[in-house]
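Note that this complex is displayed minus one protein chain, with the remaining chains in position.
When the chains are written out, they are named A, B and C in that same order, and each has its own residue count from 1.
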Amino acid sequence: MTQMTFARAINSGLRKSLENDPKVILMGEDIGTLGGVFRITDGLQKDFGKHRVIDTPLAESGIMGTAVGLAYRGYRPVVEIQFDGFVYPAFDQIVCQVAKLHYRTQGAVKMPITIRIPFGGGIGSPEHHSESPEAYFTHTSGLRVVSVSNPQDAYIMIQQAIASNDPVVYFEPKRRYHDKGEVDESVDPASALSMEKASVVTEGTDVTLVSYGPLVKTARDAALAAADDGVSVEVIDLRSLSPVDFSTVEASVRKTGRLVVTHEAGQFGGIGGEIAASITERCFYHLEAAPVRVTGFDIPYPYSKLEMHHLPDLDRILDGVDRALGRPNSLSGLEG
Amino acid sequence: MTQMTFARAINSGLRKSLENDPKVILMGEDIGTLGGVFRITDGLQKDFGKHRVIDTPLAESGIMGTAVGLAYRGYRPVVEIQFDGFVYPAFDQIVCQVAKLHYRTQGAVKMPITIRIPFGGGIGSPEHHSESPEAYFTHTSGLRVVSVSNPQDAYIMIQQAIASNDPVVYFEPKRRYHDKGEVDESVDPASALSMEKASVVTEGTDVTLVSYGPLVKTARDAALAAADDGVSVEVIDLRSLSPVDFSTVEASVRKTGRLVVTHEAGQFGGIGGEIAASITERCFYHLEAAPVRVTGFDIPYPYSKLEMHHLPDLDRILDGVDRALGRPNSLSGLEG
Amino acid sequence: MNADDLSQGGTTAAGPDNWANHHYRTGGNLVQLITPGGERVSHPEYDVWVKDVTDEQLASLYEDMVVIRRIDTEATALQRQGELALWPPLAGQEASQIGSARALRDDDFVFSSYRENGVAYCRGVDLTDIVRVWRGNASAGWDPYSINMATPQIIIGAQTLHATGYALGIQHDGADSVAMAYFGDGATSEGDVNEAMVFAASFQAPVIFFCQNNHWAISEPVGLQSHIQLADRATGFGIPSVRVDGNDVLAVMAATREALERARHGGGPSFIEAVTYRMGPHTTADDPTRYRDANELEDWAAKDPMTRVRSLLERRESWSEELETRVAAKADAVAQEMRSGCINMPDPQPLDVFKHVYSTPHSWLERQQDHYSRYLASFGDPAQAASEEGAR
Partner (left out) sequence: MNADDLSQGGTTAAGPDNWANHHYRTGGNLVQLITPGGERVSHPEYDVWVKDVTDEQLASLYEDMVVIRRIDTEATALQRQGELALWPPLAGQEASQIGSARALRDDDFVFSSYRENGVAYCRGVDLTDIVRVWRGNASAGWDPYSINMATPQIIIGAQTLHATGYALGIQHDGADSVAMAYFGDGATSEGDVNEAMVFAASFQAPVIFFCQNNHWAISEPVGLQSHIQLADRATGFGIPSVRVDGNDVLAVMAATREALERARHGGGPSFIEAVTYRMGPHTTADDPTRYRDANELEDWAAKDPMTRVRSLLERRESWSEELETRVAAKADAVAQEMRSGCINMPDPQPLDVFKHVYSTPHSWLERQQDHYSRYLASFGDPAQAASEEGAR
């Protein structure tokens, strides 16, 4: 066990993957000499060489499309998208190629590409640097999507993502990069909990609170605060967003009868709606109240002076918990 | 009133817009001499000239990005994307520019761009020609999204979309292009039903069936078939997908207590989930059963020999209606 | 004869030996080695690349061209007869496809668009596999690794990046094979094609950008995409390029061999503009009379790629009745094989739609498949129930 930052944990996982499999290649803008704008790839080019940790020209479709070609040739490219808001030029290659080539070729061509995307807000950045585009990817069949919430998972799941024969979009909660946690680097990713499984990070009985990525910490804090108030919140860290581990969520909701989902992304068509709808389908008769969503607004990511209003925080989550429990809340009195 | 095809109705609406506003400009691949691969712009270049109906180079980001520049200059570009699956190269310009410039500039710059996308399957085409990408756009704040289901709406709503000062993605159900219907060309789009409103196209009392675009016809047929079976289905044509006219859907569900949503797009993160979640939030205590979704599968659009399996049809919709009503259905016996 | 002969030839010995320092050539004049009339004209730079090509080999290239035109005609007929949903004809582009594809080695890897069915033929594709996609029985007809050719790419230009990435892999492996990207004149406008040139130039990747300028992108003339010749586009990326008569199989082969040798020897990417013409419609769904002039077609008919080779062989007295008969018989046999493969292709099974979306099970999709199989079973159709079993 070592104390390390989230950033370091990913770095260490990448290093392990580079060591273990010569087919692993890292590609991206500024990931070499600089070690990435967040230093996630710090030192890797120095240790593995310019041919395995590649600074690419400034063109996201180019990066993704050449990664596809490398995968065709048997490589396992790990692509860094510098910030969430810069993934869109690569969207065509992701949706039409990365996601579909395995299907198109009836399994002949594997696309073991990992797309690392630092995502989410709360870091005081200008436009395009704080987005949460995960729903675009979870709605794209052929992709797997994960998001990590703590250094240990970050370390393990980056290796699992790289080892997967399917393309994986790996969302890194950038505002947690400097948070520290215990990491056991001796854990073998192959025997660790599969990246497809959710995990119950706080047990509780009154309401199920589902989250992922940056808000898991906030959700746990909310559970602590709620406990003070006599409310027992079960917090689930989804970890995988495609597929979502509905069994774990369902089991919890069957117990609590109430569901709150929280994420930074906008609400309309976000993961929260899918989980609300799917859980309602699966356990309608166990639900005591309508599932509640506590999410970012459906607006372009706002300038940093106001981002704390956009981002769900502890208070907004608790307000959502109150709504799920039918306790007085900000919308009390409104029909529903 | 004139009998005309869906395709002709859009053509006629475009013509009206070109006539009424010199700032309206059509842009796209093959829309000029050829009149578009579906002939939607047939004859328009001949009548309005090469400067108003522009054959562009083969580059979707280029088309969308130059449309943004034209909008900056005060024009109202109407962009044709040749097929649904070819919109992704333009995704960056749509998401980061078209959708956000009004917000970014605090309202100073208007983006009255209409993006016409023939969408959906059922025409026996190869890959990329039959997709239903609407959820990518409805999850993008700053865009309005509509889909039309009949020639009269097509005629009116294309004009409303072009007149809107916000960008509008206008989804055309390509497999209905040759369907005929009555069109009253004398209707003034400004006084017609707003494109943001849903419409109840079949009244009923037992279950609410929500759809849009190509499946509205199928939904109406299903309602007829259900009626034979003694089930009264209320069919709603959403028309607008962003915003969704939830009041209309809610009013219906409060009456029927049951909801089925059907669309061709994949289910995970599709419009169906959002409607299920939102309606559950709004009228949980009026729901007699969990909302049911009858959708395309979460797979890349399959080759044409199997597309009829992917696409919801009358039987699958009726099976969904049975599920909503708790009548024997294909999933009877499964827990839920 | 063995087509592989053509992928080796005497070229390695013949070519300049310092590829890395090879000067950039702007498009300039069209490289032509056989005139439309069938005269062999000499070219100071390109003759050397085909000096080993015998008349017998020329006859073999002729045969290839006849065969793929026949494939094209047969497939078009199959479409008209309702056996195929669609077909993108290659008629007119035989020399571009054969001249380039026959220059390749087996271990080179091709990334093409939808129109390179002649190239697929050269790669040794099973004839049934060619029509699989167009019949609607699959999204891709073959296993790319079985013939070292990716399946047709429909997203215009996307494959040029795949070729470039594949070439980076070749480079990483220290191999001397080459990635070959086929695309059209219209494709040159797409960002992807330009980014592919950026990456290829930056890393000096062993990739060839083979642009078939067939003058049309559906209804759009090439002049809408560029008012200067397409070969010059590459120059701006620091990629050597050549403009070649795309209806001259020998010239195309020479240019391709040159580019291949450059790539194999660390000289990086090349761009070849093969100037040709799409004699047919864009696809069987297209009506070219709406946008182009019959005269243009006539002009190009006079430049037919097969006629000129036949004339040349005749001039050289290497033409014979026997050859003609043999070629025709071969074309017939190929067409027949493709037709019967097409018609007898078994239909896919309903649950096949769920196959291969992921390489390992995905819980959401598994549940969806389970529900759909229950749905199918609810009709109580034993045939359907059986096919379900098979698919799982």
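Just a few scattered comments:
Here is the rule we go by: contacts are C-beta pairs under 8 Å (C-beta built on N, C-alpha and C of every residue); 3 or more make two chains touch, one makes a residue touch a chain.
Predicted model only: the values in this text are computed from it and were never measured.
Note on the chain not shown: across the whole complex it touches A, B, C. Which of B:R116, B:R144 or B:K305 touches the hidden chain is settled by the complete complex: it is B:R144. When the whole complex is considered, the residue among A:Q3, A:T205, A:S247 or A:S330 that touches the unshown chain is A:S330.
Contact with the chain that does not appear here is found for just one residue of A:T2, A:Q106 or A:S125, A:S125.
When you scan B:T105, B:T205 or B:S332 for touch with the missing chain, the hit is B:T105.
For the chain left out of this panel, the touching residue among C:S112, C:Q171, C:S189 or C:N247 is C:S189. Residues touching the missing chain, restricted to chain B, are 25, 51, 56-57, 59, 61-62, 64-75, 77, 89, 92-93, 96-97, 100, 102-110, 141-142, 144, 164-166, 196, 242-247 (touch as defined at the top). Within the complete assembly, residues 29-30, 32-35, 37, 55-62, 85-86, 88-89, 124-129, 267-268, 297-300, 302-306, 309-310, 316, 319, 329-331, 334 of chain A touch the chain that is not shown. The missing chain lies against chain C, touching residues 188-192, 194-195, 198, 201-202, 224-228, 232-238.
The working rule: only the chains that are shown with their structure count from here on.
Averaged C-alpha coordinates put the centre of chain A at 30 Å from the centre of chain B.
Separating the CA-averaged centres of chain B and chain C is a span of 37 Å. Counting partner chains per residue, chain C shows two or more touched chains at residues 138-139, 155, 191-192, 357, 364-365.
Along chain A, residues 61, 89, 92, 96, 100, 103-104, 141-142, 242 each make contact with two or more other chains.
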